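Here's a structure for you.
Shown here: the complex without one of its protein chains, the others still in place.
Showing subunit A:
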């Protein structure tokens, strides 16, 4: 799982900090509850999440660091994760963040730590989804390595990975167009682009891509195109279970495969034609030489 570094949007450093912290198995209750947030947002909200230790100490920030010291980034991370549950209702807004802060027993003024357009909340969500995807792909890879699962053909692998990632949007699909437009704000473009490219790179890495030439770029560009267009189709899709979207995705991946096959066919045809021409030229020059001799 790649560690990602973002420009100074502090809430995001929280994600990185959280990942590091979870390696030291400190934040397990949090990650498992955030899983549930993705799957079933409005209903359940976990009061059990609170007593994971002494309350975060704002006043302690200038003072000594104890074992339970929580940095501002970690705090922001917790608030944003809690806020996700309220997104379907309030959208990617300060209200959702305020509600999230309330469930953690904090004042609604905590929402003042963040931008009013919900940028950090959206970037946090995207980052969490990407992490989930990485973990999923890594797990699948382990199964294949242990021989417990079949290695998927490349088109199926890409299709499944993109589908899995897009499915994470389903609980928030109503408000996702709003999120997309926020992600395209000039201020957010470096971060959102960074997140997108690392996700695509991750998918190709687990698909087994080992290219070290320009193909590295071509493959990633093609997959980014597939992902973005499928995401847009999904926004407009009202079919049951988003089947139209998955069919669209399958077709785009198949197109990409065809394109690559065509490209290699064109190349080998070209090489064959060149060889044919060279052979003809040699034949003609031999014929000329032998005629001159006669």
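Following the convention adopted for this analysis, a residue touches a chain if its C-beta (ideal position, glycine included) is under 8 Å from a C-beta of that chain, and two chains touch if they have at least 3 such contacts; residues count from 1.
We adopt the following convention: contacts and distances are computed from a predicted model.
Colleague: Out of "Peroxisomal acyl-coenzyme A oxidase 1", "TPPC8 first Ig-like domain-containing protein", "Integrator complex subunit 4" or "COQ7 protein", what name does the UniProt record list for the absent chain?
Modeller: Spelling it out: the chain absent from the display is recorded in UniProt as "COQ7 protein".
Colleague: Return the single residue from A:107, A:211, A:251 or A:275 that touches the missing chain.
Modeller: Among A:107, A:211, A:251 or A:275, only A:211 touches the chain that is not shown.
Colleague: Looking at A:189, A:259 or A:272, which makes contact with the chain not pictured?
Modeller: The missing chain is touched by A:259.
Colleague: Determine and list the subunit A residues touching the chain excluded from the picture.
Modeller: Against the missing chain, subunit A presents residues 2-3, 141, 144-145, 151, 154, 158, 201, 205-219, 222-223, 256-257, 259-260, 263-264.
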